[in-house]
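Omission of a single protein chain aside, the complex is shown with its protein chains in their original locations.
Take a look at subunit A:
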Amino acid sequence: MTTVALPTRRQEEWRYSDLEAVASLWPLPAPVRIDVAAGESAHHHLLQDAGEGVAVVHDYAIAIADGGRCDFHVLNIGGRFGRVTLNVTLGKGAHFELNGAIIGGGKQTLEIVTAVTHAQPDGTSGQTIRSVLGQHATGSYLGSINVARGAQRTDAFQSVKAMLLDRTATANAKPELEIYADDVKCAHGATVGELDKQALFYMASRGMDPATAKTLLLKAFVAGVFDDMADEAVKETLEAAAIAKLEALV
């Protein structure tokens, strides 16, 4: 593999990154390869809970053959810099599903960057990302969907919602579509919001202390991400890690 130059902010997929942290990891190792054979189903997950001050990048290259399916769950909460990238190529009638949560505080920079290529007809993909960001944290989702010429009847969506706990935190959401076929459905939505003040007062009026009320609202916000996990034990691990992180943030 040839050495590639360090990324700069001019490159879209690195625009919001912590480039100093990236430099400390450079050059990055080759991505982890996941190949899903035709007609097969695969479940993968990543709990990125690196220790304080640590910088990590997890790159994945996923190829899903015709009629295959890959479900990927990510919880990105650890380290000073945590970047997860997924480069996905779908065969005919294949399905890719990403459910991810980013929860950050302090000065953390946490990113999920995806490039999903629908190379053949009848592929479907869904990406759901929920971010909760407090203090001076930056959380980014950059996701491109590429539909190749001839990849007719592609059906893809991206749903990105971020919740800011402090006005000093930053959320970036950048869904991107590049479509070369003419019979496709691609939906994307991105919102950035704050905790509902009416709900917080309603909860306080019932006696709930502010930390409990905020945690409950945030749990509800993030909850759906892990709902459909096949492995109960892994699901519980991810949920517990998410809750612990939320409780530490409020």
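The definition used in the following text is that a residue touches a chain if its C-beta (ideal position, glycine included) is under 8 Å from a C-beta of that chain, and two chains touch if they have at least 3 such contacts; residues count from 1.
Please note the rule applied: contacts and distances are computed from a predicted model.
K.L.:
Match the chain absent from this complex view to the correct UniProt protein name in "Xylose transport system permease protein XylH", "Fe-S cluster assembly ATP-binding protein", "Dihydroxyacetone kinase subunit L" or "Calcineurin-like phosphoesterase family protein".
P.N.:
"Fe-S cluster assembly ATP-binding protein"
K.L.:
For the chain that's not shown, point to the residue among A:Leu6, A:Val54, A:Ala220 or A:Ala248 touching it.
P.N.:
The single option touching the absent chain is A:Ala220.
K.L.:
In the complete complex, the non-displayed chain touches which residues of subunit A?
P.N.:
That gives, for subunit A, the contact residues 196-199, 201-210, 212-213, 216-217, 219-221, 223-224.
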